[in-house]
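Input: one structure, supplied below.
Moving on, here comes chain A:
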Amino acid sequence: MGNATLTIFSICIQASVGIVLFIAIAKLLNKEGIFKNATLVAAGLGIIGMLASVFHLGQPMKAFFALYQFSSSLLSREIWFTAIFVALVVLAALIFMLKPENKGIITGLIVVAALVGLIDIGLMGAIYSNASVPFWQTSATFVEFYMAAISMGAILFLFLSLQEANFMKKILAVTIAAAVAIQIAVVIPNLINLSISSSMAIQSSLVILSSMSLAGLFEWLFILAGAILAVWVAKDELSPSINNLVLSSAVLLLVGQTIGRYLFYAAMVVTGIGIS
Partner candidate 1 sequence: MGNFINKIMSKTVTRRNFIAASAAGTTALGLAGCGSNSLNLLNDAKIVDLEKEGEWIAAACWHNCGGRCVNKALVVDGVVVRQKTDDNHEDSPDYPQQRGCLRGRSQRQQVFGADRLKYPMKRKHWEPGGGNKELRGKDEWERISWDEALDYIANELKRVKNEYGNRSILHIGGWSSRITDISSTLGLFGGYCEYWNTNSFGSWAMAPKLYGFMQQGIWDQTVNDRFDLRNCDTIIMLSMNPAWSAMGSASWHYLQAKKAGAKFIGIDPFYNESFSLLEAEWIPVRPSTDVALLLAIAYVLITKDEPVLNPLIDWDFLHRCTVGFDAEHMPEGVDPNGNFKDYVLGTFDGFPKTPEWASEICGVSSLQIEKLALEFGKNRKVAFLCGMASARSKNSDNLPQLIMTIGAMTGHMGKSGHMTGSTMHATSGNGGPALVCAGSNGLPAIPNPVDDSINAGEVWNAVLEGKYNFTGSGDFTSEDQYKAGEIRDIDINVIYHSGGATLQTSDGMAKGIEAHRKVDLVVSHSQFLTTNSKYADIVLPVITEWEKFGGFDGGTLVHSSNREIIITYSQITEPLYEAKSDQWIAVELAKKLGLDPKKAFPFDEKQQYFNELASITVIDEDGKTYGPLVTISQDDIKELGVTGQPQNGKITYKEFKENGVYQVKRYQGDNYGYIAYEDFVKDPQQNPLDTESGKLEIYSRNLADTINAMGFSKIEPIPTYIKVIDGYEDTYKDWATKEKGEFPYQLINPHYLRRSHSVFDNVKWLQEAWANPVFLNPKDAKENGIAKGDTVLITSQYGKILRNASLTELLRPGVIALPHGSWADVDEKTGIDHGGADNILSGQTPTGQGVSGFNTVIVRIEKYNGARLISDVEKPSKIVL
Partner candidate 2 sequence: MGALGFYFDMQACIGCRTCQIACKDKNNLPIGVLFREIKKFETGVFPKSNSYNISYSCNHCEEAKCVKGCPTGAMHYGADGTVQHDPDLCIGCQYCIMNCPYSVPQLLPERNIIGKCDSCIDLRNAGQNPACVDACLMRCLHFGDLDELRKEYGEELVNALPILPSPDITKPSLLISPKTCALESSFTELEV
């Protein structure tokens, strides 16, 4: 339960940040772009993510207490940034629905949201890499979070804005391929590196992972297939069959990253007495 809610939370927020990031880039490249679906979905994902994080709490009704310690707590800061990010995106979405003519405001909100979201992902990385979980205490945690946001964001943005984003299709495909390549280039060597660690906590984490190695295999198969598919469709013109391929790519990337994130949480082993 705990791992599932945290997985939903971080995947949704990161996907949302990714989408918002590409809406912002697209808007800067094409001032006429609207990207309504993408904005609404980003807002929806943000809300789901926030709800998941609230329901992860033992006391969801007291969730707002988490805002009290901005000055000292990384987690409190992360919650602030998540809340602000989601608020901005939801506001943008609301304006879309209620007063779509205020394009400037929407663009402004999206750009600010993208920046807040990027910082937020950094804070997410920081809360985990600063925890007493040696398995998380590597730069791979940040890379995984950012690359997940970029790869999921790019493909979802493309799928949700097929027509409008058509001009960015190739850039998006290259971005996805690059993000996945970086993710693999960092995460896989990191795992190999960890496997020779003397830390008992890390070894325990790896034992958990190896007990779920089938899931790990699917994670990478899905992510790779999703990225390859994204590159594949980029060379063709839009058509219903291509649209389906974009959707397939999005699903593969999303499922792959979700499995990966679940494993990330499942491998949590905190140090303790006799567990260094």
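For anyone wondering why these and not others, all candidates are chains of the complex that A comes from, given by their letters.
FYI, contacts are C-beta pairs under 8 Å (C-beta built on N, C-alpha and C of every residue); 3 or more make two chains touch, one makes a residue touch a chain; residues count from 1.
Every value quoted in this text rests on a predicted model; they were computed, and no experiment measured them.
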Candidate from 1 or 2 that touches chain A, complex-wide: 2
The residues of chain A that touch candidate 2 in their complex are 2, 56-60, 62-63, 65-69, 72-76, 79, 127-128, 130-133, 268, 270-276
